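Only one protein chain is missing from this complex, and each of the others stays in its spot.
All chains are identified by letter, namely A and B, in their written order; residue positions are counted from 1 within each chain.
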Amino acid sequence: MDFNQSADENLFDHARIIGKPHTRVDGALKVTGTAPYAYERHDVVENPLVGYPLGSSIAKGHITRMDATAARNAEGVAAVITTLDIDELPRAESNVAKLFGGDMIEHYHQAIAVVVADTLEQARAATSLIEVEYEEIPGEFDLDDAWKRLQDRDVVSHVGDVDAAFESAEITLDETYYTASQSHAMMEPHATIADWCDGKNMTLWTSNQMIEWTRQALATTFEIDADTIRLESPYIGGGFGGKLWLRADAVLAALGSRETGRPVKVALPRSFIFNNATHRSGTVQRLRIAANRDGRITAFDHAAISHTLPGGSGEDAVNQTRCFYAGENRRVAHHAIDMNLPESADMRAPGEASGLAALEIAMDEMAEKLGMDPVEFRILNDTQVNPEEPSKRYSDRHFVECLRKGAEGFNWSARNTTPGSKREGQWLIGQGMAGAYRGAPTLDSGARVRLSEGRLIVETDMTDIGTGSYTIIAQTAAETMGLEMDDVEVRLGNSAYPAASGSGGQMGAASSTAGVYAACVALQGEITKRLGVESARFESGQVVAGGKRVALRDVAQNEELVGEDTLHFGDFKDELEIGTFAAHFVEVAVHAYTGETRLRRTLSVVDAGRILNPVTARSQVIGGMTMATGAALTEGLNIDSQRGYFTNHDLAGYEIAVHADIPEQEVIFLDTQDGASTPLKAKGVGELGICGGAAAVANAMYNATGIRLRDYPMTLDRMLDRLPGA
Amino acid sequence: MTSTTTFEKHRESATTRSAVALSINGQRHELELDNRTTLLDTLREHLKLTGSKKGCDLGQCGACTVYINGKRVNACLTLAVMHQDDEITTIEGVGDVEHMDPMQQAFIDNDAFQCGYCTPGQICSAKATLDEIRAGIPSHVTKELTGPIEISDEEIRERMSGNLCRCGAYANILKAINQVAKDQIVKDQVAKERS
């Protein structure tokens, strides 16, 4: 099916199931511990061997010698494969860091060996028997130093005349902001069971967000035909972008299986999530804003730096500044600097999460300079077109409504406007807000639906990483086919199924449901053909055509009817700005003596097209807000700037938010409809929640204390000496 | 000082496996294990009870929470061989798809999870949280150490803090626990009135 123009009124505007609250269809499996995750597939493989990786203990250099004799002789060990045993594996397009093979070390905890043994205990113990000698090359690991050295900026875009605008501006802001490197820290580590016993056909049971990308990446990496590779990833214990790619778990499991002729399973040890897998790069960002005294922004100048391994793109923190607010003159520059830290790559809202963390503090600072309410300042600078390219209009943008509804719902007008002046006992109380923007991309998505005995099975390689794909896909299919939720079974995450968008860039929900819709329409075509009618309605489990009603289960008896299609998104979208918007409001308490900061309540008002399922969408938004809370207050990968690695590589050292950090979180959906997005008029919300959230916390902290922090995470040591105490 | 070689000699000559009998979800299991095997790996690998999850293997995430003799613990930080005759309950013993525990149902009702990986641990901790409050065990946030303890949002949040959820379902988990707590209070009252 081609989607070549904005959707008009359609069945989803009169929905029974889509847009209505439904609890998760996979809920019962998850709460009983019976949903099978990658490492637990006792149902598909009997007694696999266990692989355990060894990581490099230096950041940059070469391995000059490895001796695995003792490991090979250790009890239970079936094989040891060292990185010197094979040539460097070719890198798939999506992989920046090398995954295995050869003597070169690019980052700390790069996988340099895998021990395959009968048990985990044996494999793990044997890894420490491997002797490794390195030739170390000193590296540079200080982003702020790199920023200070930076002479020429890689200007991404420049519209108007920014320098002139600043010269003539009445009010200007010029500040530098810092965001920390962050880890996805998903609860399930990367894990794979590989069966490549015959060295010909490879089957992987893995934990991966993008089935088809990863199948292709495996084909490139091992230089084999993609058709010989099968992937299953039906349940994924969190990804957040960390499982978009082929990673060491799958590579080492596959190598181990080929070597031993046995299935092999590998889970990355927790420390590897921080230094072997990918992370979000920290940034340094200089933001300048110019405005007229009436509050109208005349110019933005945003430059940022982030780190990457050679060949990567870092964290593009300036992207949103190009289009979020009005202003005639704008310049953004993004510099990705090469550093031999682990691979920096996509993490939930790559770019925007970091960029808005800075921009939305800057907006707060600018509003203060102007003596304006930060909500009104944003409203005044709203735009319905892309300010870089005014002919390109927003397909559907209700940011102002988000701001107004949020202000009303949060009772913003009653807030204390003098920073540092509201106190309850030893706590300083403050409120802050921030705007949020994130693009709403879509990717072509396919699905297959099979109707048999009135029951519908949906198959697509789309994944559910906790996002609710199972549920919204069931809703889409039930809605389109006139069935009930119980009549639909959804099967996901299998390379045997038609390729879908996968889960990334908050495009999964919108794209994959559109693909399922297309497949259902194809099935409808099959059914009408059977019945010999031109068109039909599908309702209450029946086909209604030409005055006749036929139960779906009677359309084809003892036979399965199949519909398969891919929804192709047309070029018309390129002429529009399609985005999602939100306003976050936060109240915090900051301890006047110690600087401990605790959230008291949050409200997010969200404009993200049709909300397919308010239950799962709400969870995405509060989950994003929770991650934003971590980003604001506690999360930062600490870099040993001489040795070049993240030191806090466990879940005690890298502090994600815990229960006690999270207060009541309210979410309001505007439930708009964006016909330019998909036939369901839906857009994603999975990344919107983390966008701007950290800045809302930061702005609330400023309101509480009168101390402006520009350095994330905003831990107490950054403000301690400026707090009032008594 | 004893040299490391003496250690290694002992390690090579000694038996490093042991027999142990555990009662898991009411069923007795006699096992012969590598001494190094954690209770978690015993459950997941040897008994194929994969409901208890491995998130960190270091006691830093809570995904492996199970009950030993009625108390919640991290199964990754204890050796199976130390639990001769102990009663162990895992999520599989809490309830299955056909016979769910009210807490499991409350998690579904309140969308108290997303990816589901931390969920069995959260549910085990959630039940223990209510039990511990009922047993009068204070917490970090209990105002008076010696007074009665009210079930409050603050108490639940603090007691649940040993279970990380990266999807950020905390606010919904709180609702689920409150739902069960409320039902229990109603039930307790009804039982009281009847007696």
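Please note the rule applied: a contact is a pair of C-beta atoms (placed from the backbone, for glycine too) under 8 Å apart; a residue touches a chain by one contact, two chains touch by 3 or more.
The definition used in the following text is that contacts and distances are computed from a predicted model.
Student: For the chain not present in this complex, what protein name does its UniProt entry give, out of "(2Fe-2S) ferredoxin domain-containing protein", "Acyl carrier protein", "Xanthine dehydrogenase family protein subunit M" or "Glutathione ABC transporter permease GsiC"?
Tutor: From the choices "(2Fe-2S) ferredoxin domain-containing protein", "Acyl carrier protein", "Xanthine dehydrogenase family protein subunit M" or "Glutathione ABC transporter permease GsiC", the unshown chain carries the UniProt name "Xanthine dehydrogenase family protein subunit M".
Student: Which listed residue, A:639, A:667, A:688 or A:704, touches the chain dropped from view?
Tutor: Of these options, the touching residue for the absent chain is A:639.
Student: Given that one chain is not shown, which residue among B:25, B:65, B:105 or B:172 touches it?
Tutor: Final answer for the missing-chain contact: B:65.
Student: Among A:191, A:434 or A:658, choose the residue that contacts the chain missing from this document, as touch is defined above.
Tutor: Only one listed residue reaches the unshown chain, and that is A:658.
Student: So which bits of chain A touch the chain we can't see?
Tutor: Counting only chain A, the missing chain is touched by 55, 57, 75, 121, 124-125, 128, 141-142, 271, 426, 591, 593-594, 596, 598, 633-634, 638-643, 647-650, 652-653, 655, 657-661, 713, 715-717, 720-721, 723, 725-726.
Student: If you put the missing chain back, which residues of chain B would it touch?
Tutor: For chain B, the residues touching the absent chain are 2, 6-8, 10-11, 14-16, 18, 34-36, 38, 57-59, 62, 65, 71-74, 77-79, 81-82, 84, 125, 128-129, 132, 136-140, 142, 145-146, 157-159, 161-164.
Throughout what follows, only the chains that are shown with their structure count from here on.
Student: What's the distance between the Cα centroids of chain A and chain B, rounded to whole Å?
Tutor: Spacing between the chain centres: roughly 29 Å.
Student: Can you check the complex and tell me which residues of chain B touch chain A?
Tutor: It is residues 34, 36-37, 41, 44-45, 48, 50-58, 60-61, 63, 90-92, 94-97, 100, 104-105, 107-109, 111, 113-120, 123, 141, 153, 156-158, 160-174 of chain B that touch chain A.
Student: Which of the residues in chain A come into contact with chain B in the complex?
Tutor: Touching chain B: residues 23-24, 26-37, 39-40, 42, 119-122, 125, 184-189, 235-240, 267, 269-270, 465-468, 615-616, 618-620, 622-627, 650-652, 656-665 of chain A.
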